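A single protein chain has been omitted; all remaining protein chains appear in their positions.
We just call them A and B in the order they show up, numbering each chain from 1.
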Amino acid sequence: MGRKLLLEKAHVEGIRTYEVYRREGGYRSVEKALKMAPADIVEEVKKSGLRGRGGAGFPTGMKWSFIAKPEGIPRHLVCNADESEPGTFKDRYLMEFIPHLLIEGMIVSSFALGSNASYIYIRGEYAWVAEILENAIAEARQNGWLGKNIQGSGFDCEMYVHRGAGAYICGEETALIESLEGKRGNPRIKPPFPAIKGAWERPTVVNNVETLAAVVPIMNIGGEEYAKIGVGKSTGTKLISACGNINKPGIYEIDMTISVEEFIFSEEYCGGIPNGKKLKACIPGGSSVPILPQNLLLTTAKGEKRMMNYESLSDGGFATGSMMGSGGFIVLDEDQCVVRHTMTLARFYHHESCGQCSPCREGTGWMERVLKNIETGKGKMSDIDLLWDIQRKIEGNTICPLGDAAAWPIAAAIRHFRDEFEWHIKNPEEAQRRNYGLAHYADPIHVPTPPVTA
Amino acid sequence: MADEVKAPPANFKVTIDNITIEVAPGTTILTAAREIGGDVTPPAMCFYSKLQGSGGKCRTCLVEVAAGSTADPRPMPKLVASCRTTVMDGMIVKNITSDKVKDARAGVVEFLLLNHPLDCPICDQAGECHLQDLGYEHGKEGTRYEFPRRTFEKEDIGPYIQLHMTRCILCYRCTYVADQLTDKRVHGILDRGEHAEISTYISKAIENDFSGNMIDVCPVGALTDKTFRFKNRVWFTKPVDAHRNCENPKCCGKTTLWLRGEEVFRVTARKDQWGEVQSFDGKPGWICNTCRFDKKETKDWTIEGPTLINRHSVIAQGHYVGVIKPKETLQEVMGGREPLLLMDIHDVSEVNKLNIDLSKIQGPAHSNDFNK
Partner (left out) sequence: MITFSQEKLAKVAELISHYPQGRQKSALLPVLHLAQDEFGGWLDTPVMDYVAGLLNIEPIEVYEVASFYSMYNLKPVGKFMFEVCQTGPCMLNGSDNIIDYIKQKLNIKVGETTADGMFTLKTVECLGACGYAPMMQLGKNYREHLTKEKVDAIIEECRAKAN
C-alpha cells in the first residue's frame, strides 16, 4: 500500500465541506506559509522536486522562480483545470471531492508568488464542479482564508472560478490566458513567456490542479521529506486516472515505485483485464503520448521491468518508450482495434485544433480522413507512409504542442502496429467484421503474419 | 568621470547561411535575413513588418538555429519562426542550407495548398500572389490530398472588397489592418480549426477610409479589389509610381497606378521588394479608399515614372525589351551557392512545348507568335 498524500482524506464523510476539511487538518499549510518568507516557500517547493502534473513534467519550483517582479505591476496565479486530455479525469475528482485541498494549495502558492487575485480556469463542461469550487471559495472567505488581510497576515488574496466553454486547446497555458482574457483560445507565440507577460500583460504562473494541490503536503511534511517519496526525479505521489478495458477504472494515487504490471493486474489498482482477456496495448499518459504494445509496456527494451514513473515510462525514447504525461492511463484489451482507436484520437485533435498555424490546421484533418479510409476499408498501402509523412511534417513545426500531441499517437501506432494497419488494408472486408486481435506484439523485431482464422 | 556617456547599443553578429552581418539587438532573424536579401531570406506569408503582432502563424519562415549565441552556442531543439525570433550575438542560422528547413517548408507549402482552390487562371491575384511564388519556389509538384477541398460561400463585405474565403490562408493580416488602421473592426476570424474563416458573421459591409489596405496586405486572392475584378491581368497592365495631394491626413498619397494605355485600371499602395507597403519618412505608406477606388483617371495624379518591378516577376514580362543578361554565371552571382531553383521554361510542359524563344520577341507576346 503506497503512501497517500492527496487522497488520504478523500473518503472522509463530508470532506467537501469546510468544517470537516478543517477538522481533518485542513489549511494548516496556509498557517505555516503565512509565517514564512515567500522566497522560502518557493525554495521548499524546489526542494520537493515537484514536477508539473499537467503533462509536461516541468519542475514547479523552477517555474515559480522565473516569474518577473516588476515594480507596481500585479502578478497572477492561474490554476489550469481545463482537464481535457482523453484518458485524464484526475483533476475533476480532486475538485469534486476535496475542493478545499486545491484552494488551500492555491492560497499558499498565491502567497509565494505574490498573487492577490488568482483564478481557477475550469473546463466549461465541468459546470457542477465549478459550483462546488465556488461554494468552497465562499466558505474559505467566510472563515478568513480569502479576502483582505487573510488571517491577519497583511496579505490580500482573492480567488475566482472562470469557466471555459469547450476547447481542449485552452489547456495550453497561453491559450488558457487568452481565454481568460475573453478571447479565442489561440496559443500565443512565445516569447514572451507568461512568467514575464501573461494574463493582461502581467507576470503569470499557470499550474495544473494536482500540482497546486501537492503544495499542501509539501508544506505540511517539508520539501525534503516529500522528495524522499518516489524514486529519482519522480518525487512525491502522482494521481493516475485509469480507464479503458480494466476491471476497476478510477483514480489511483501512486508513489511512483510500483511497476506497470502491478498497476494493471493487482487487485489494489486496476484489477486486471475484464472477461479474462489479454492485454494488447496501453497509452500510459493521456492520449498524446505514444501507445505501447504489451511487451514494451511491461518491460523496457533493455529488459528491465517498466515502472510507473517519469523516467521509466520514457525509457527508450519514442522508439520503445512512452511518457508519464498527465497520468491518463488507457488500456486496450486483445479485442480492440488500434486503427479505430487511433482514428478517434485523430478525430479528437482535428476537432480541437485552433486553426491558427497551417501544419496543425490542415494536417490534423488530413490525418483523420486518411485513417478513416483505412478503418472503413478504403485504404491503400501507400496511406501508411503518407500518414507517417504528414505527422512528421506537423511535429515540431507548430506554434504550440497540440501539433506534437496530434502527431505522436499516430506515429506510435504505426511504429508498433504497422502489421495491423497493413492487415486492415489488405483485408478490407474482413476488417469490417472482426479485429486483428493480439497477434504477436510481444516481439518488437519479429513481424508476425496475421492469424488465418478468427 | 561622473557623467558617463551611454555607449551606443553594440551590434549583434548573426550568421545566416554562412553570410555574417551585424544588426541591432532586437532584430528578428527574418529582418536580418532581409538585410542580406536574395534567397537567404525566408518566405513570409503571414508576417508583415508594418502590422504589430503579425507573424508566427503560417510557419513558412521556419529556420534552423544551429547555435543560439556566442554565450550559449547550443542549437535550438526545434525549427523556429524567423519572423518572431530575435537574433542573439553569435547566432548561427541555417535557412536554405538546412535540409530540415527545406523539408519542413515543403511540408508547410503542401499544407497551405491542401485546400487552396488553385483557381489561379480566374483569380485576380495571379501574377502577384505570394502563394503562387511560394509554391513555385518551395513546393513540390502534385498533391497527395485525395479528399474534397474545403469551400466557403462567397461573402459580400461591402462595395469595394470581395472576400473569397476559399482562397484564404488565414494569415490574420487583414484583421490587424482593421485593428490598427481603422477605428472599428467588423470582420474577424470565426469558427476554429479547419473551419476557421474570415467573416463579418452577418454580412456587414466594411466601411472605413482605410479598409482598402486589407487588399494590399492579403498575400493571396482572398480579398480583391471589386473595382478591378476581372478587368485585366496584372501582367498586361503597366505600373507607374504616382502621387497626389490627398486631403486625408493619414493617407500618404503615394501610390502605384496600374495602367493600360491612358486608362487607370487599379490603384494600390507602393510595395517594396518583399511585397509590403513601402515606408515614407519612417511611416508605412497606407493609402485611403478615395485614392484607391475613386481616383481612376491619370489627370488625378502626378506620374513619377515606371515602377521598378523585379525582373523575375511575371509582371516584368513583355514590358522591357532588350534586357541585357548578366555575364556572370549563376554561381558567381550567388556567392558560390547553387540557386534554389532553376527552371527552363522550355521544359515546363511537354505538351505545350514552345517552338519559339520568348526572349527573342519584341514587346508582349501575341497568340500569332505561338502559331509560327
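Please note the rule applied: a residue touches a chain if its C-beta (ideal position, glycine included) is under 8 Å from a C-beta of that chain, and two chains touch if they have at least 3 such contacts.
Since this is a predicted model, take the numbers as computed values, not measurements.
A.B. asks: For the chain left out of this view, which of A:16, A:100 or A:184 touches it?
C.D. replies: Once the missing chain is taken into account, the touching residue is A:184.
A.B. asks: Hey, which of A:100, A:197, A:238 or A:341 is the one touching the hidden chain?
C.D. replies: Checking the options A:100, A:197, A:238 or A:341, the one contacting the hidden chain is A:341.
A.B. asks: With the full complex in mind, choose from A:351, A:372, A:392 or A:415 the residue touching the hidden chain.
C.D. replies: A:351
A.B. asks: Have a look at B:191, B:294 or B:332 and name the one touching the chain we're not showing.
C.D. replies: Of all options in B:191, B:294 or B:332, contact with the hidden chain holds for B:191.
A.B. asks: Return the single residue from A:330, A:367, A:425 or A:438 that touches the missing chain.
C.D. replies: A:330
A.B. asks: For the chain that got dropped from the picture, name the residues of chain B it touches.
C.D. replies: 184-192, 200-202
A.B. asks: Residues on chain A that touch the omitted chain in the whole complex?
C.D. replies: Given the touch definition above, chain A has residues 74, 83-89, 91-92, 117, 119, 123-128, 160, 162-168, 179-185, 200, 241-245, 249-251, 283, 287, 328, 330, 332, 336, 340-341, 344-345, 347-348, 351-352, 354 touching the missing chain.
Basically, only the chains that are shown with their structure count from here on.
A.B. asks: Report the inter-chain centroid distance for chain A and chain B in whole angstrom, where each centroid is the mean of the CA atoms.
C.D. replies: Chain A and chain B have C-alpha centres separated by 41 Å.
A.B. asks: Tell me, which parts of chain B touch chain A in their complex?
C.D. replies: On the chain B side, the touching residues are 55-60, 62, 78-79, 81, 84, 103-104, 107-108, 110-112, 114-115, 144-145, 147, 169-170, 189, 191-196.
A.B. asks: Enumerate the contact residues on chain A facing chain B in the complex.
C.D. replies: Those in contact with chain B are residues 167, 184, 189, 350-359, 361-366, 369, 386, 392-394, 396-399.
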